[in-house]
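First, the structure itself, so that you have it in front of you.
One chain of protein is taken out of this complex; the other chains stay put.
Order as written gives the chain letters A and B; numbering starts at 1 within each chain.
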Amino acid sequence: MKNFVSIADVADVQLLIEMGLNYKNNPLADHTLGNGKRLGLVFLNPSMRTRISTQLAAQNLGMEVIVFNVGQDGWSLEFGDGVMDGTSVEHVKDAAPVLGQYFDVLGLRTFPSLKNRDEDYSELVIQQFVNYAGIPVVSLESATLHPLQSLADLITITETFNEKRKPKVVLTWAPHIKPLPQCVANSFAQWMTVWGRAEFVVTHPEGYTLDEKFTNGAAITTNQDEALAGADFVYVKNWSSYTEYGKILNTDRSWMLTAEKLKLTNKARVMHCLPVRRNLELSAEVLDSPASIVTQQAANRVWAAQAVLAKILQCKFNPVRGARGVYE
Amino acid sequence: MKNFVSIADVADVQLLIEMGLNYKNNPLADHTLGNGKRLGLVFLNPSMRTRISTQLAAQNLGMEVIVFNVGQDGWSLEFGDGVMDGTSVEHVKDAAPVLGQYFDVLGLRTFPSLKNRDEDYSELVIQQFVNYAGIPVVSLESATLHPLQSLADLITITETFNEKRKPKVVLTWAPHIKPLPQCVANSFAQWMTVWGRAEFVVTHPEGYTLDEKFTNGAAITTNQDEALAGADFVYVKNWSSYTEYGKILNTDRSWMLTAEKLKLTNKARVMHCLPVRRNLELSAEVLDSPASIVTQQAANRVWAAQAVLAKILQCKFNPVRGARGVYE
Partner (left out) sequence: MKNFVSIADVADVQLLIEMGLNYKNNPLADHTLGNGKRLGLVFLNPSMRTRISTQLAAQNLGMEVIVFNVGQDGWSLEFGDGVMDGTSVEHVKDAAPVLGQYFDVLGLRTFPSLKNRDEDYSELVIQQFVNYAGIPVVSLESATLHPLQSLADLITITETFNEKRKPKVVLTWAPHIKPLPQCVANSFAQWMTVWGRAEFVVTHPEGYTLDEKFTNGAAITTNQDEALAGADFVYVKNWSSYTEYGKILNTDRSWMLTAEKLKLTNKARVMHCLPVRRNLELSAEVLDSPASIVTQQAANRVWAAQAVLAKILQCKFNPVRGARGVYE
């Protein structure tokens, strides 16, 4: 695997899930695989779980990790082609090749603007790093996707569901007071449909249809009760509108997942990527009940990241570090 | 020792002091004790000495350390039970169990609001982390106490005073222009009275009486000169009012410790936890004289933290990580 910015980079999803589960049983199984290799974690936006779990994963593989937090005012990057006489102090074409010289693998966290859909959905930022860093790039969440989260989610479903049939997995929109990215929902939908080992349903109010390239033919309904019926897993998540980009169209709090609604399901386990707004997205009663597996999900972020880093380290790539006057 | 949030967690204060002194003589005596163990240091508030000294202590024990700085706007925690439709993005009930999954020991730094005394003195924040993290929690200073500082202070007094009699130790209030927490004063008073190996006196102006549960029967006077007479150690520290909570009641700069006042003492060594306001709390003349042992005190923070971490690592605890759907 050369990069990990979406599921398109993954040759075998099931193998990656199993690698994650193996590392969970034996965290130090490959504790020398990353010796002498350096992981740079560059955060253009804040992060808690991703930041810590990826560091732990790298340490388990014997890699050295350096974290670089891009301050809000410290290092605003330029992506355009004009004269740099504004507030951006460095062009990605100049910054990325340098990071490519310092590290063997680069993790990058960035968020969408939620203003300009075309720009966000072109994944301008992470793609430029892929283009110019010359080393493998791992998404720590980008403008439209969060593949490390999705891999952890599939690991969680796999280890929790022990029946022979396919589980029914429902992704349900939840209320929120802030316009959030579509990343987690897009990514989960994409991984579920490509993986294909579950009956997958998406439910959301009118106006919250996700980009079809990610839902990928999944069953979609605006009737939440219908969707929840017989579910084995309910993934709760808010997202802002894709069609009326970045807007909050619905404030109907009846979409919150409650213990009452959970009765419609097949004793479903409840998932959320965290952070979660209690009593807004999900009732405290559900979160504090045995139905909730949100902590388990977050813990599995370590094994997802470890599987991805291991797959990249195993790959015999010949980095072409940058395009201009760069040497090995 | 399961947690270290106050002296109540310590079975044997003298033993902890001696462990610290042993580590000072031989920093790497237990350099494999923490192998494979991870310390997470979570800072809700800024820190310099505590941050660095705790990292050094953990490294001396062979632990891996990950530092997580909670940005001012990045991760405001919720502690209440209502609907999370305000500015807080995550509830401690959801955040703490995840940290409990990632780490073996959790260090936490938090400050009081100085607005709501009941809330501050209930130690709401750190207690919730103790309740929900499911792993040992070490206070890196909390709303009302700073036990790692106090342990370093007792180590400093022990190694500096070589006579058979009990030393006279005076904690004196000092002027300041900002309302500061009572943590260092509370904690020092508590450790001195429980330890019992010194004659301990507290002196401060009217209105600065500390909470009795911490001064614990210590001698208290508003006559600074009387308190200083014959002192072997003078601990200088400002705090805001406990009774008129968080207020500055006195701006009388004559409470500053000067070389002139030091003449009243028995050639006392002068202590302060740092950072110190020169010529406001303590005269530059005193700070720059051999009487000052403030740098030694700060250096001893390493050995205090190392003793505490070692005591926790030696303990055979069975963490119950979180209360909901959490597994090992």
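Quick note on the criterion: a residue touches a chain if its C-beta (ideal position, glycine included) is under 8 Å from a C-beta of that chain, and two chains touch if they have at least 3 such contacts.
Being a predicted model, the structure only gives us computed values, none of them experimental.
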For the full complex, which residue in B:Lys2, B:Arg51 or B:Arg197 touches the chain that was left out?
B:Arg51
Tell me which residue among B:Ala29, B:Ala229 or B:Ala299 touches the hidden chain in the full complex.
B:Ala299
For the chain not shown, which residue from A:Gly34, A:Pro97 or A:Pro112 touches it across the whole complex?
A:Pro97
Give me the chain A residues in contact with the hidden chain, please.
38, 40, 64, 66, 68, 71, 74-75, 78, 81-85, 89-91, 93-95, 97-99, 101-102, 321-327
Interface residues of chain B (partner: the chain not displayed):
46, 48-49, 51-53, 55-56, 59, 177, 269, 274-280, 284, 287-296, 298-299, 302
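Quick note on the criterion: only the chains that are shown with their structure count from here on.
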The distance between the C-alpha centres of chain A and chain B, rounded to whole Å, is 39
